[in-house]
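All protein chains but one are shown in place.
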Amino acid sequence: MNEEIIITVNNLKTYFYTNQRCNKAVDGVSFKLKRGKTLCMVGESGCGKSVTATSIMRLLPTLARIEEGEIIYHSEEGDIRIDQLAKNGKKMRSLRGSEIAMIFQDPMTALNPVYTVGFQIIESLRYHTKMTKRARRKKAIELLRGMGIPLPEQRVDEFLHQYSGGMRQRAMIAMGMSCNPKVLIADEPTTALDVTIQAQIFDLMNQLKETYKTAIMMITHDMGVVAELADDVVVMYMGNIVESGTVEEVFKTPAHPYTKALLKSIPVLGCGKNQELEPIRGNTPDPYNRPEGCQFNPRCDYCDEKCFEMPNDFKVTGTHHAKCWHYRKVLENE
Amino acid sequence: MLEYITRRTLVLIPMLLIITFLIYAGLELTPGDAVSFMVSPDVLANISPERLEALRESLGLNDPFVIRYFKWLGGVLRGDFGYSLTSGVPISKIVIDRLPATIELSVAALLISTVLGSILGTLSALKKGSMLDHMLTVAGMIGVSIPQFFFGLVAILIFALKLGWLPSGGRMMPGYDSFLDRLPHLVLPAFVLGLTMTAGVMRYARASMLDALNKEFIKTARSKGIPEWRVNFIHGFRVALTPVIVLVGFRLPMLIGGSVIIEQIFQWPGIGKEFVAAVRGQNLPLVMMIALFFVLAVLIASFLVDFFTALLDPRVKLD
Partner (left out) sequence: MDSIKQQEESGIVKNKLQNRVLNKFFNNKLALIGLVVFTFIVLATIFAPLICRYHPGKIDVINALQPPSAKHILGTDKIGRDVFARIVYGGRISILVGLGSALGAALIGVMIGCYAGYKGGWLDKIFMRISEIFMSFPQIILVLLLVSIVGQSLWNLLLIFIVTGWGSVYRLVRSQMLSIREEEYVQALRAFGLNDFIICYKHMLPNALGPIMVNITLSTAMFILQETSLSFLGLGVPLNIPTWGNILNVAQDLSILKENWWIWLPVGILISTFVLSVNFIGDGLRDSTDPTQQG
């Protein structure tokens, strides 16, 4: 096994059971997470990005479960099958927070309003380190300072509502990074922030990646974020990975009609007002009433009879894969 | 904070004025003469018609209605509640005499229902969808469907009449007046009242706890790898607690309603029993004043609830 790989996800299937129905939110997803690299997972809302992340953390709600596939964490002591651990068991808990940490979209709801920020950072240290009470507090202050929060000695005892929006997200990252995790999963960490603060947060994450060789898995629907941060990109649509590869490959030579359409539908900064934007036609299908075969076929320009069969994962180059029967046509049709 | 309290108090005043005005209007409806509830019946018994007329004039009973109301309100504020029609005892004395018994019963029932209700409700929420949860939910529904008095009757039949473990009613025997002596009398009514109220608390605590457990920050807490009990109690329960405490205050009307019936069945000498007796005896002044007293209690309780919620929630402190 490659030394650089920290998490392998193989053919993961996570289904939701609500209202007497079964929703195949994630239906056969495979990818690899590398040390010191950022993997961006893009797709529109409801495509299964967050579900994949919560499956890795084993934080799925009770009405959901992992049906098939494997999630392997390559720790220093050997491989751990995360999908086979007890959901809130001892082993899983010892991984969470210390080896794999997660930060969430909206710090206002993701942090507890009735405890101080310091309390919530220290809580994590308490169960994963052997520090004394005083050392923990000192470490919490250090972390906040590291995240560029002014007056950390004072801020550590303040409540969430006393923080500004950008500071809240930084406090959350401080909490995530408190035990120097090997993997950081970020679920749209900047969606709730404005653009200037977004840039600060990204700088921070790039620093972390370089200093600690943390593997970052970033979930986003913002192509701009991908361009800025990603080493590798995974594009998801309706519970499947439709295309994956390095950021250059996916952006310059998209091999899946969906990726192509997605890139055409967003404006590029600096290209002026007269860009031709093409929205993707049609709507995302109802997850209970999925199209047969390739999930994108009702909205696709390349669609023919063959597309009513689920396409295989085609290798475009060594690292670039696409799930489309017509990927050659898509590539050539530049 | 101070501003908040003042504002809240200012809202109460017009409401109290309207309520007391309605109560006074009700009093004036009393069959017979308004003198009867303003003057001690002993005095009234030996008095000539001319003296009575002079008395009416001097008491201002011939004044316009609104003036009479404010005079009466002044009296109430000074603690002059008027007299009971049947016994001639000042109403304030009746209330003061009966109050300890009612408070004793209410506090005991409140304690039982709050402790039991929040424990069972939290348990039910933590085991959502399990057999235990379903059983507790159904038990709670049964609890709110049984009439309180019927539950009381069954309890008396089993524990007092058949098994003979506890007395069937009353509060104390002559000569036994320490709290410990009274305790056996308290057990049955307090448990009946407490248990009938437990269902509501349980349901509310369950909903509140589920609500807290569905919050994003629970997921965050879990993502830190801390033990489950810590996730559930330190993060979930602490947040769920505030609404449950609020509920304790808002249950006062229910508690009063319940105590009226329970005191009747168990012959518990509290205000509720006095109230029923007054309604039965058409003793309107007493009925009105006890009702006023209950309304005051409810309004003050809801005021205190707001106050304590503000204290408990760090977010409100700043305002």
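Per-chain numbering from 1; labels A and B assigned in written order.
The definition used in the following text is that a residue touches a chain if its C-beta (ideal position, glycine included) is under 8 Å from a C-beta of that chain, and two chains touch if they have at least 3 such contacts.
In this text the structure is predicted, and so the values were computed from the model without any measurement.
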| item | value |
| --- | --- |
| Absent-chain contact - pick from B:L73, B:I119, B:I245 or B:A291 | B:A291 |
| Hidden-chain contact residue, picked from the options B:I96, B:M135 or B:V154 | B:V154 |
| From B:M15, B:V66, B:M135 or B:L183, residue that would touch the chain that is not displayed | B:M15 |
| Touching residues (missing chain, whole complex) on subunit B | 15, 18-19, 22, 26, 29, 129, 138, 141-142, 144-150, 153-154, 156-157, 161-162, 168, 252-254, 256-257, 260-261, 264-265, 275-276, 278-280, 282, 284, 287-288, 290-291, 294-295, 298-299, 302 |
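In this text, only the chains that are shown with their structure count from here on.
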| item | value |
| --- | --- |
| Subunit B-facing residues of subunit A, complex | 54, 57, 59, 62, 88, 92-98, 101-102, 104, 106, 109-115, 120, 123-124, 126-128, 159, 161-162, 172, 175 |
| Residue numbers on subunit B that touch subunit A, as the complex places them | 128-129, 215-217, 219-228, 230, 235, 238-239, 313-315, 318 |
